[in-house]
Every structure is written in C-alpha cells, then in structure tokens.
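Complex shown without one protein chain; remaining protein chains in place.
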Amino acid sequence: MEEGNFMRITNAKVKVCKVQVLGLNRTKNDIVTEQVKDVLKSENLLELVANSLESVDRLKSLNAFKEVNLEFGACRNKMGKIDGTAVTFRVKENGLIASSISANAGTQSGDANLSFSLRNIFGRAEQLKVVSTTAFPQWGQTIQLELTKPYYKDITRQFCAGLGTTNFKQPPCGYQENIYEQKVQMQCFSRLGHHTFGWFCDWRELFGFDNGVPMSIRKDAGHSLKSSLKHVLVTDNRDDPLLPSEGYLTKLTHEVAGLGGDICFSKAEVQTQMFKEIFPEWVLGLSFWGGLLKPFSPSKINDRFLLGGSTTLRGFEMWGVGPHRHGYSYGGEAYWATGLHLFLPLPFTSGEFFRRIRFHGFLTAGNLNELCSLSSFLNLLKETRLSGGFGMHCRLGIAQIELNYAIPLRAQSHDRLKPGLQFGIGLDML
Amino acid sequence: MASFGVGSEEIRSKMTLYVFTGNEYSASVDPESLQILTYLRLTLQKEEENEEIEIKYTCKHWESPTGVFPTLVSDGLYYTGVDSIIKELKKQGLDLDADCSDEELAEISAYSAFLSDRLKKALLYLHWVEAKNYTEVTRGWLSGATVFPFTLYILSRQHRLAKQVIMTSSSGNTSNNTSTIEQCGIELLSQAEEAISLLAGRLGDQKYFYGSSLSSFDVLVFGYLDLIAQYELPGNNQLGTRLKSLVQLTNFCSDIREKAYPEIKSRHVSTSSSMSPSSPLRKDPTFWIFVGVAGILLIAQGMRVGLTRKLLK
Partner (left out) sequence: MASSAKPSSVANSGASVGGKSIAANLLDVAIGRFQWPQGALLYFLPPERELLPDRAIRLSFQAYLKFSGLAYEDVCALNADYMSPSGQSPFLVLQFGTRPIIFSNFFQLVSFIEAQKLGLGQDLDKKEKSEHEAYISLIKMSLLSAMEYDAWISKASRQETLSSYSHGLPWPLKHLVPYSQYYKYRWNHWGLYKRDEASVLSEFNDACNALSVHLGGSRSFYQSGPTALDALMCGCVEAILNSSSQKLKSILSSYDNLVDFCHSSVLSQRKGLQFISSPSTANLSSNQ
C-alpha cells in the first residue's frame, strides 16, 4: 500500500510553468538559463526533483555562487487559480576576488602556494587565476596566469589560455632552468573520458651548471623553444577520487613537438592505476607507468624521462635510476615502472581524518634507458630495478604524502640508491 | 710635501668636495673619501684648507650632486672616482707626485686599479654586507651622522649596492645564484689578504713606497689600510689580524695618520663608537619636512575615518 502511494506520488503529473533564478547580479542570464532549462521539461514529480537537483549541481559548478537554494511553489494564473509548479533557485553570488594561501612542508622539500583569482569576471563563469608557488629550499618558483571560460554554455567544456614562468633547480642533473610558457587548451568529455587538447609553447633556458657537471650534459645549455601539440585523455571510474577502493584511472598523454621552434620529438606516456578491495578496507593498488620518446633532433636533457625517487621508484635517490654521467642523471628515452601497494587502515581509529591516513606495503619495479638500438630496448626488461618497503600514506586534498622505509632490492652499479627512510610528496605517485 | 710652494702661486677657483661622513677615529669611513681627504691634508697647509676648498661631510647621497662619494665640484664640473679627482687636483696645482718619473706614475695608476680591485670590494663586504659588522659597527657610524628614518634608508641602500657590486664582480655564476654572497665574500677576503701581503712585499723596509718622500701611492694605500687598522671588527676581522702582523705596513699607516690627522686619536674601536651627543636633529631642515609630512598624513588618515569630526564634537 505504502509502495503504491509512493509510486503514485512520484508518477504524478507535474506541469512546471515557471522557473526563476533569484539573486543574479553580475551573472548573465543566458548561461544560467542553459543550466536550469531541463527543469521545464520535467513531466512527473520524480523527474522534477532529479532535474532540479542536477541544476543545483550545475549552477554550483559554475564556481560563481556561494549558495544555491531550491524552492518549489505554486504558480497561479491571472485568475488566481493554481496552474502548475514554480521552481525557484535562490542564489548568492560569490565575490569577484578570491585568494588563498596554502603550504605543504616536509623534511626534504616543501612549497608555499599563493593564489589569487577573479571569478565570474564577465558574468559567464570566466575565471582569471594567478597562482604563485614557491618550492624550497631554493628549488623553484612558479607564477602562472590562467583564463578559463566554458564554451557552448556547457560547464564541462572549457577553454583555457595561460601564461607562466617557472624557474627551478634540478640538482640531480646539475642545472637550472627558466621556462616561459604559453598554452591554449580545450577540455571536453567524451565516452572515453576527459580530453584536453592543447598547444603549448615553452621557451626554455638551461644554465647555471654546477662545476662538476660533465660536458655531455652541458652541451644542452642555452635557449630552446618547444612548440608542441598535446592530447591528454583521462579515464576515471574509481569509486572515490581521494580514497579509491574499486576501479581504475588511466591517463594517456601524447605530445608532438616541432611546430616551429627548434625542438622536434614525439612523446607518448601512459599512467594507469587499478584498485581492488580484497578484504573490508584492505585495498590492493596496482599502477603502471610507461613512456616513449622519439626525438627527431638530438634530444635535450629537459625533454628526456627521468626515473627514481620517493614518488616513483622508492628506495632510490631523486632521478637516481638509469643512465648517469659522472654522477649526474642523464635521462633516457624510454621507461616503464610499476608499483604494487597494499593499503591497510589505521587500527583503533575512526573519523574522516584518520581514514585518510593508511599503512601501506609496496613493491616497485621499473627501468629507464636510452634508446639507441634493439639491445637497449631489451635491456629495459633485463636490467629491471626492484625495491620494496612499507610506510604511511596520507591523502591531503589532491596531494599525497608518504613516509616510507624502502630498500632497493635490485639495482645497477651506476644508480644512486637511498635505502632507509624516505619522505615523498606529490600529485601523481606510482 | 714638495708641492706646497707650487700650489700657492696659482689662482685657483673655489672647489667643493663632498665626502662620506667620518667620526672621531677617521676623517671618513669611506676609503675613497678618506684617500681624497688625506691627499688634501698632505698637499694643503692647515690654514689654507678652508679657503681653497670647501669640504662637505655628509652621508646622504642625495646631497652629493652625483649621488656618489667622493665628488669634487670644480668650475661647475663634477669629478667622481679617486683617479679623476686627483687628476683634477693636480691640474689645480695640488700635486703630490711632482717628483715622480713616468714609470713611477704608471706604477701608481696600476696600483690604484689593484687596490680598488682587491681591497675596495673586500671592504665593501666587511663593512656593509657581513652581518655582525654591519649591525654592530657600520650602524654606529651612521647613527651619529643622521637621524632615524634616513639611517635606515641609507643603510639598506648601501647594503643593496654593496651586494650588487660584490655579486657582479665575483667569478661564480652569481647572477644565477649558484654561489651565495658569503662565498663571494670569502673569495674577496682571501684576495684582499693576498693583496696586503703583496703591498708589504712592495713596501719592504722603506718608509714610504717611493723611499722617503710621500706620493699619491702612499695616500691610496693609506685610505684602505687605515680603515682596516682603526676598527677592530666584531665579525670577520681577517684583514685586521693580517695587517697587524705586518709591522712595516702598520708603522706606515700610523706615520701618515700622524702627519695628516694629528688631531685624530689612534685607537682601536671595538664596537659602535660612542658618538658625540650633539644631535644634528634640530638643525636638519629635512627632518622637519619629514615630521610635517608625517603629521599631515596622520591628520588626513584621521579625517578619513572620521576621527577628527568625533573629536571636534
């Protein structure tokens, strides 16, 4: 009986005769209309509620409103008779200016983040953002200016243009680099996942080599211009982006450089992660990374792949795997790396915060090599590096922090090892 | 002192000299200003000094027409740099090197470059960059010469300029921060130490660099060494101890000091010298302008927040 009542109510015919959004000030009508127009199409109560709630989400994702409240009311015609339902969205707009400061700190590295953004500048969910990041001790500084704008009034499709300057030190390779970058990119969704197409133009300057850096690395010094087209496809069907227990994430990157500029190469990279809950809250994670670089002119050290360190192959120094020249990482044109993690929850704790901190045990393996012949390709498999260990894993926002005890199990003589405690922080971790 | 007679016969135009302030232990704490002052003392007779040349002691760079010290104004022309000032003084008849041969004059100009290459930067580092010396000694020099807001401004400006000079002159890749200012300082100090030893070798057992008569060579060397000898720096005192171990050079310094500045006590100053309490505060018009501007700003701010209106009610 109850069930029947419920069905009857949800299936009840509804006529939406009015949708209004109150509280708009700077935001233009057309973009808001686009987000809420589906509500008008609702035919029964269930659809009305679902569509309204989706519209609330879409309005919120414009990043233009602090609050979105939903109200249903009766709609009367001129005679004063109830004619249909009126849906009212009461919104409060965000202020134009937003700023934030954040900092991450660790034993080896840390960074401070200062961001300043202008939201919804022209009333159509455009955003202008300036981010300044300082990493210390003396490792680098980044300033970026980015303008994003949704196109076709659809929030999932975004157009983005940016300018930025980065200068950082790369002590494992003994150089400093200044980068001035420009980018224009489009983002959209397809059945495969989230696509980003873009043109990237980087003016790079390599300089400030340490006194001991050998000539084979030094020869790449000076200015170069990389102008490239890049496509990134991210497919994500994990159940939780922060603490996944099921599903997989794949990131495919293709980059072709050589549209103007003096750098010509083609680069492909894959990063994939899989998660499986084997016992309640015991999560097994498997990840695989691989990359291939095909240079059409002699490749430069800042284009080649580097491997090793607390975010990739644990138990090695930063970029400590693969070809070296006199103790400085030289980088390679092909690499692969895989990691197997078992995440366990902290015992005797509860609450949202402690859920983010987990024990983990891991095994990582991989190799990096130059590609000069077929044998060097085979060496990629033959000379596999292996390391294992355990530690704590913590998820803070999009960043991951790890404190591990790691031991390299297999290595080559020229690799730089770092057995023992290792601290790592990063966005993507193997 | 051979040139006394020569100078007094000519008719000279009135000259003005802007030098960095000194204290009771040295006529100026800037080595180049000290060189010029010493040069004048040794060429001019005491009573002549005020008639021939007007000397302005100041530490405010905006009071010097070129913004640097020392600056000589003669016939409406500005001369900066020790070499060109001495050249101009020689033209005006104040010649200390009248007896020198061409070869000796060439040597003097070489040593002048040598001193400013090796010792000037090292002293800039010791006085204006090295943290302990900077806070304990250099600050004291200025606090007697000017008042609070200017002290801070001049100190930080000099500090910045000194850092820039040191960084650009060092051999490391300093424009890209691969070597720090301390590393540059260590390099400069070891070069300066070597230079002092070389000077001692050059002087040998002689009284002055050219035997028994004074030349501008002696004045140039004195300008640097006296500043090193007079102040015992609390931080890095590497050059001071090196100089102390070279008896001949120390005697040379004190001999010239007695000759040129009989009124100045020869004593080591350990920390910030106790300055004469005669505060120049009230005499300084710029101070009152500063106070006025600050007051106006304060009142304007008060009016903006409506404080004055409330008070008037």
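Which chain is which? They are A and B, in the order written, and residues in each are numbered from 1.
We take it that a residue touches a chain if its C-beta (ideal position, glycine included) is under 8 Å from a C-beta of that chain, and two chains touch if they have at least 3 such contacts.
Computed from a predicted model, the values in this text were never measured in an experiment.
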Which of B:C59, B:L89 or B:L199 sits in contact with the chain that's absent? B:L199
Pick from A:W203, A:F390 or A:F423: which residue touches the chain that isn't shown? A:W203
Touching residues (missing chain, whole complex) on chain B: 81, 83-84, 102-103, 105-107, 109-111, 113-114, 116-118, 164-165, 167-168, 171-173, 175-176, 178, 187, 190-191, 194-195, 198-199, 201-202, 204
Residues on chain A that touch the omitted chain in the whole complex? 203, 205-215, 218-219, 221-225, 260-262, 326-327
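In the analysis below, only the chains that are shown with their structure count from here on.
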Rounded Å distance between chain A and chain B, as computed from the means of their C-alpha atoms: 58
